[in-house]
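Every protein chain except one is present and positioned as in the full complex.
Going by the order they are written in, the chains are A, B and C; count residues from 1 in each one.
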Amino acid sequence: DQASVDYLLELGDDALILGQRLGEWCGHAPSVEVDLSLANMGLDLIGQATNWLGAAAECLDGKDADALAFHRDVLDFKNCLMVEQPNGDFAQTMARQFLFSTWQHMLLERLTGSSDQQVREIAAKSVKEVAYHRELASDWVIRLGDGTEESARRMADGLDWNWRFIPELFEVTKEREELIERGIAADPREFEDDYRAALANILAEAQLEAPADQRPILGGRRGHHSEHLGHLLAVMQFLPRTYPDAKW
Amino acid sequence: DQASVDYLLELGDDALILGQRLGEWCGHAPSVEVDLSLANMGLDLIGQATNWLGAAAECLDGKDADALAFHRDVLDFKNCLMVEQPNGDFAQTMARQFLFSTWQHMLLERLTGSSDQQVREIAAKSVKEVAYHRELASDWVIRLGDGTEESARRMADGLDWNWRFIPELFEVTKEREELIERGIAADPREFEDDYRAALANILAEAQLEAPADQRPILGGRRGHHSEHLGHLLAVMQFLPRTYPDAKW
Amino acid sequence: PALVEEFERRVAADEFIEPKDWMPEAYRKTLVRQISQHAHSEIVGMLPEGNWITRAPSLRRKAILLAKVQDEAGHGLYLYCAAETLGTSREEMVEALHSGKAKYSTIFNYPTLTWADIAAIGWLVDGAAIMNQVPLQRTSYGPYARAMVRVCKEESFHQRQGYEAMIALANGTGEQRRMAQDALNRWWWPSLMMFGPPDDKSPNTERSMRWRIKRETNDELRQKFVDITVPQAEFLGLTVPDSDLAWNEEKGGYDFGEIDWEEFYAVVRGEGPVAKERMKARRDAWEKNAWVREAADAHAARKRAAKVA
Partner (left out) sequence: PALVEEFERRVAADEFIEPKDWMPEAYRKTLVRQISQHAHSEIVGMLPEGNWITRAPSLRRKAILLAKVQDEAGHGLYLYCAAETLGTSREEMVEALHSGKAKYSTIFNYPTLTWADIAAIGWLVDGAAIMNQVPLQRTSYGPYARAMVRVCKEESFHQRQGYEAMIALANGTGEQRRMAQDALNRWWWPSLMMFGPPDDKSPNTERSMRWRIKRETNDELRQKFVDITVPQAEFLGLTVPDSDLAWNEEKGGYDFGEIDWEEFYAVVRGEGPVAKERMKARRDAWEKNAWVREAADAHAARKRAAKVA
């Protein structure tokens, strides 16, 4: 049904778009070690995207994961706004990763108990990878927050840039309610307090203040994105759009 | 014939790609005045591209200027390597404009005497615009070269980045020889000395040294570009590629 | 007081006040705020459109858009010059923008997601701007009024081009029509907000009207905009996203739904969807290019010195 497909698309698009963003770092990271870990996270996320989009495609006649990744335009992408945010500097990238992976990890933990077998299986495969992303990003938040004056300022700016996209992660629509009731989807509101506490813990260790909350910025799940996504898609989809008949 | 079409494509692609690059500045220039003049040059160049590509399309069944601009991939673009170089900072942008517009101006002056009526007419329309681009860019080279220590260093770097693409502007292939003999194309070698002298004059006034010559980097005219062009095209062509049946 | 009386008399008689004339401090301040806010809007407004210059779908559309942003830079310049005649420097105005002290139109804090947004901006945003600006061609401050004459002429050209681009989409493929409707859905309410808070929440309106800095109230202009725009949407075959919208025979205009003023004030506070992007872009343009302006000044100073010597 449409609600399930939408859910799978959300999960897949989050992973795809963040994986794409991480791929932009290739060869430009602060050290070879970091280059390696960014490529590694990107690879995990592209793998997860392939699984989620593959599952969504099974419900859509004649589609496959690639068709969904490369032949939808912005209004049909359902990722949250946070993952499409630009990399900025390394602090901004890690702030984004920290805020997203912490949420994604809590979500996937719950999805390992989904009533849908496919969701359960993909979640079980992904959750270990994401636990590692969460740890790695948390470590960087601490290291940069509790590093030099410059790194603390940059990390604070990075958190500030991404903070306004947190509420969207906990948005639940009516259609989603139903999917939660059927046990297919997880209810993010159940772990919002845990999430906020987890952030607070890491920020305390990093000697950083949480940015002020402001009016939530929503819309990604309904295809209403920031201006960044269109540029990302223009690049990402160039080959399949330009050579629609080719197989690679 | 193919040689004429190739020539029109070169002229059109040079203008199109440089116009596209200038469009990237929109809203990000050092002052409102500069924003205005960059948009103005970009507009001139897009207009010129429309004319040259339109003329090329007339020789190609069922094509129009838009088809040529938006439905060719890198290997078929014939612009010189200089115009596709990234904007870099404002000094790099103006260095590129100075080196290119000076050449383009000398070329167009000669093309106003082309044996081909259409070439003559488009050249006559464009040459005044380009005279202004040349003047504006020359002024900025002088202003930045003879400005502060920082601006002089940046302008020197900008010239250094673009300098290696000068020899390509004077490349003449066998096919081109023939077009020159027929009076359709201009022979850039005839004004290479003038060109070098014009650069030397402005650089002297700007208190800048000319960068050292090195092994020429060629290939743009044969579709062998830098890595920058593909990214530019991915963005520029996104809509027509994504919605091939749409009219705008 | 005699000066004040004379000033009020001239303004009431629709005479122009010129830079060298005496004027009340509050008049000067209000004008600087209003004109610089308008100038900032022109400049910030280049950003959502600049976002599509590199992706315009045809050479013709790319040229039209480049010409439009060029006009907007020009408008920004006239307006900054008009404000400078009141004794505030460009630097001061720019710093006020970057510090968040000066405002710009809330509309530019919304993102341009698809090409249809560019058409919608031309149609709705420029349409609303004209509605605001036409009366200002007769505003009491001379330099401002003269700047507005030029601005209005070009702005109405932009509005027509925007509507024409919208027609192309509305008559286009299903995907284009979807883009067009989606753009109208997203830009409609922010466009209505462009006229500012409702009259009963707009304390300075009365004085500004008396001073001929404003010539119609926010709600009057908003009503005019709705009445003109709704039939245009109908012509396009698009649906205005307001279930309360209905023709009111009695008042000879449309009734329309309640505006989300909470959103409006949040956007004014700088919490609009892409406000951070806009301010970052403008600050970066200014600060990262400071060396260009410094170099130009240094060079000009050297030239002047050489001439004197």
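What to note about this one:
Everything below uses one rule, namely that a residue touches a chain if its C-beta (ideal position, glycine included) is under 8 Å from a C-beta of that chain, and two chains touch if they have at least 3 such contacts.
Only a predicted model underlies this, so the values are computations on that prediction, with no experimental measurement involved.
Note on the chain not shown: across the whole complex it touches A, B. Interface note: of A:50, A:104 or A:138, the residue touching the hidden chain in the full complex is A:50. By the touch criterion stated above, the residues of subunit A touching the omitted chain are 16, 19-20, 23-24, 26-36, 39-40, 42-43, 46-47, 49-50, 53, 65-66, 69-70, 89-91, 142-144, 146-148, 150-151, 154, 235-236, 238-240, 243, 245-248.
The missing chain lies against subunit B, touching residues 73-75, 161, 164, 214-215, 217, 219, 224-227, 229-230, 234.
Heads up, the rule we're going with is that only the chains that are shown with their structure count from here on.
Farthest from subunit B in terms of Cα centroid separation is A. When the C-beta pairs in contact are tallied for B-C and for A-C, the bigger tally goes to B-C. Centroids built from CA atoms put subunit B at 41 Å from subunit A.
Centroids of subunit A and subunit C (each the mean of its C-alpha atoms) stand 36 Å apart.
In subunit C, the residues that touch at least two other chains are 55, 175.
With touch defined as above, residues shared between interfaces to two or more other chains in subunit B number as follows: 235, 238.
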